[in-house]
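I am attaching a structure below and will ask some questions about it afterwards.
FYI, not all chains are in this one, though none of them got moved.
By written order: A, B and C. Residues from 1 in each chain.
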Amino acid sequence: MKWKVKVIVRLKEGLNDPEGRVIQNALRNLGFKVENLRVPKYFEFELESENPEKEAEEMCRKLLANPLIHTWEYSVEPVS
Amino acid sequence: MVKFAVIVFPGTNCDFETERAIRKAGAEAERVWYKTSLKDFDGVVLPGGFSYADYLRAGAIAARQEIMEKVKEFARDGKPVLGICNGFQVLTEAGLLPGALRPNRVPRFICRWVHLKVADTETPFTQFYEPGEVIRMPIAHAEGNYYADDPSKVRIVFQYSDEEGNITEEANPNGSLLNIAAIANEKGNVLGTMPHPERASDHFLGSEDGLKLFRSMVEWARG
Amino acid sequence: MFPHEEKLIRERLGREPNEVEKAMLEVMWSEHASYKSSRPFLKLLPTENEHVVLGPGEDAGIVEFDDETWIVVGIESHNHPSAIEPYGGAATGVGGIVRDILCMGARPMALLDPIRFGPLEKERNRYLLQGVVKGIADYGNRIGVPTVGGETEFDESLDNYTLVNVACVGIMRPEHLVHSYVEEAGLKLILVGNKTGRDGIHGVTFASEELSENAEEEDRSAVQIPDPFTEKLLIEATLETVYTGKVRALKDLGGGGLTCASSEMAGKKGFGAVIYADRVPLREPNMSPVEVMISESQERMLFAVREEDVEEIGKIFEKYGLEWTVVGEIINEPRYIVYWNGEKVADLPTELLTEVPTIQWEMKPYSPERGVKTPEIGFSEAFELVWSSPNVLSKRWVWEGYDHEVQGRTVVKPGRDAAVLKINERYGLAFVADGNPSHSHLNPYHGAMGAVAKVVRNLVSVGAEPLALVDNLNFASPERPEIYWSFAETVRGLADAARAFGLAYVSGNVSFYNEVVDRPIKPTPVVAGLGKVELEKIPGFGLKEGLLIGIVGV
C-alpha cells in the first residue's frame, strides 16, 4: 500500500541551533517578537510499504536522524 | 611500497591533492571510485569535499554506502584509516569514531589557517610530531563543531590553539567541544581531522606541517 | 525582437515562422545571445599575440602557459537573475562559467567574483549581498573550485540591483582540446545532466530587458535552483569522456538552452542539425516543444560523438549516475530541424538562427567630468571617510566563506593584489579582476584604461608577467544614446590600453539593459587578467619595522 509520510527531525533539547539563532535575529531585526526559533529538518514523501510506521522509524534511525543528537517524529496516512 | 586507497564519493573534491600528498610522503596512492572494490591496499583515506553535496548532514549519505563495510574491516584489522574534513564526518556518521560534527557555531562555511596543538603523539598518524607541538593547517568547513556526550572517552589528537599552544576560546573557530580538531579511535588506527593536512604539505602553499602526518602514517604502515 | 528584425526574418524565410521557430528565433536574436549591439565594437579589441592559442569566439579563450599546459579562461555576468533571486542567480552564474571552461576540455581550477551592490544602509541591498555571497560559496565550494579573489563594491547607482560577474580559469593539456563546433556530419548529439524543466524560459530575452519595480514579486521563470552536486559529477564525467579522445564537439547549455547550443555547434562550419525534442528527459509534465527547445535548465551539456562511440561515452555518464540521451544528429544540409513525436515542428536555415544582423544605436557623448568639483576636505576627515568606507574595508568576511584552498594550488591567497595558483614546481598563474565604475562614469575611455592598468599593476605586484585579459562589460540599455556612446568609448579604452601593454583579450561577455525602473547603472567594465610568475620570486607582503617606504610613478 502507498502512504504519505511526514518526518520531523529535531535537535535534542539543550543542543543549540546556530541556524535557528541567525534566523531569529533576522526576524527580530525586522521587528517581529520571535523566541525559541528552531529549524528542524522536515521530510515529506510517499512510501510503498506494508508496515509504514516501522519503516519510517527505521529510516530515521538509519539515515534521516543521528540518534546522538536528534529526536524524531513522523506521521503516516494512506494516499487516497 | 605500501599503497593507500583515496576513496572518491560523488562530490568528494580533495582527492587529487590528497593523493599527491601521500605520494610525496613516500607511498603509493590511488583514487578509488566508491563503487569499486578495495583490494590490495595497506590503508584507506577518506578525503575532504562535499560527498552528496552535504545534503541531509555532512557525511551522512556516504557513511551508508557499501564500500564503508570494507573500510570498517580495515579499521578492525588495525590498518590505518584516515578521514579528512568530510572524511571525518563520514567516519563519525559510520560509527567508526565517536561523536558528531555539527554546524559551526556561526553557521557558515569558513576557510582559514589555524594553529593546532598536538595532544597525542602515540597514534600512527602523529608519531613524528613532538608532544605539545604547535602546527599550522587550513580548515575549510561548515560542519566542524565537534560534539560528544562523554568527552572523557574521546581520544583527542589535535586541538585548536593560539600560536603559543594555548587552548583558548578565541582560537576555537567553530565551537568545537574542548577545541577538538582531530580525534582517534581507542586503538589509534582510525583518525578524523577537520583541518586539511594535504593543504599543508607544500611550502609554497604555506606549510609542510601536514606532510608529517602522511609521513607518520606511511612509515607506520610499512611496519 | 524589433519589428524590422521580424520583417527581415519573414523576408528571408519567405513565410511567417511558426510558433516553435518564432520562439527559437526570439531567443537567438536577443541581445544576450547575439551580441547584436556590441559585435561591431568588440572587433576593435586586440585578440592575438604569441600567448593566445584561442581567442574570442568559442565558449572560453585559451592561453599557452608552457608546452604542456594551456590555461582556459572566461568571464560571465549573471546580473538580472541575481537581482531577483540572489542566491540562485549567483550560484547558477558560477555554474555557467565553470561549464564554459569545462567544455573546452579543461579542469576548472579557480574562480574570481567581482560583485557590486547598492548602499548597505538599505535592507534589500544587504539581502542581495548575503544571498549572492552565499550562492557563490555554496556552489563553488561544493564543486571543488576555489574562489581565490574578486571585488566587492557598493555604489548608490546600484540600489536594489546587483552586478554579479564571475571569471574562471581552467587547466588542460593541449591534446585534450575540444571545440564547440562540429566538422563532420552524422555525429550523434548527446544531452547529459539535469532533466529539462520550465526554468529560465525566456531567460535571455529577460536578460535583454530592464527590471521593473516589483521584479522580485513577478513570477519570472528566469529563476533556477542551483544543483552543484550534478555540476560536480558533470565535471568529472566530462573530463573522463574528453580523455577518451572521442568527443568531437562539446558545448554547455546556457542562455538559449538546447536551441542555442545545438545550432551554434552545427552552424559554425556550415552544418545543420536534426533535434528530436520529445526525447529530451523532462522534469515537468506537459511541456511543449517550445519550452523544451528554449528552456535554460542548468547543469546540462551537449556532446557530439560518432555513432560507434555513443555507448562507450554513455557508460562514463552512467558511472557518475548522470542521465544521458541521444537527442539528435548533425546533418550535411545547413538546416535546423526539430521533430516532436514524429512531426516536424521547425525547419529553418541554420544561419538564420546563428547569424544575426547587428544594430547600430544612436550615440551621444556626455561629460559629467566637467561638473564634478574636488571636495574641500581636511586630511583627517578624508582619512576617516576613506577608511570607514565599505568599499575599502577588508573583504575577509566574503572570502573566508569561500573554499579558496581546494585543489591545493593557492599560493597567494585572497587579501593580496592578485591570487597565485601553483601550476608546477616552478611556476604559478596569477589571476585578478578589477573594475572602477565611478571612474568609467566620469570618463568611460579613461575608466576602461584604468581598469586594464590596475589589472596589470596587480599582476606585477605579485611578481607576474601579464599573459592575457578577459573583459566583462556591464551596461544599461544600449538604446540610450549616452550609454551606447559610453560603451563605444569603453571598448576603445580597453583596446588602446591592451595594445599599450602588448596584451590581448581572449574572451569576454557583454551584459546590457542593467537598470531598475529607468535608472541606468554606471558603465561597469570589469577586466580580469592572467600572469605567469616564478614561485620563488613572489615578493613578500606586509610591512615590517625597519623597511623603507617609497612610491613610484606619481
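One rule holds in what follows: a residue touches a chain if its C-beta (ideal position, glycine included) is under 8 Å from a C-beta of that chain, and two chains touch if they have at least 3 such contacts.
Predicted model, so just to flag it, every value in this text is computed and none were measured.
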*What copy formula describes every protein chain in this structure file?*
A x2, B x1, C x1
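In the analysis below, only the chains that are shown with their structure count from here on.
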*Taking each chain's centre as the mean position of its Cα atoms, how many Å separate chain B from chain C?*
36
*Calculate how many whole Å lie between the centre of chain A and the centre of chain C, each centre taken as the average of the chain's C-alpha atoms.*
39
*Just give me the whole-number Å value for how far the CA centre of chain A lies from that of chain B.*
30
_Sequence positions of chain C contacting 2 or more other chains_ = none
_Touching two or more other chains - residue numbers and ranges from chain B_ = none
*chain B residues within the chain C interface of the complex*: 10-11, 13-14, 16-17, 20-21, 33, 35, 48-50, 52-55, 108-112, 138, 140, 196, 198-199, 201-202, 204-206
_Residue ranges of chain A touching chain B (in the complex, touch as defined)_ = 15, 18-19, 22, 41, 62-64, 66, 68-69
*Residues on chain B engaged by chain A in the complex (per definition of touch)*: 56-57, 60-61, 64, 93, 99-100, 102-107, 145, 147, 149, 175
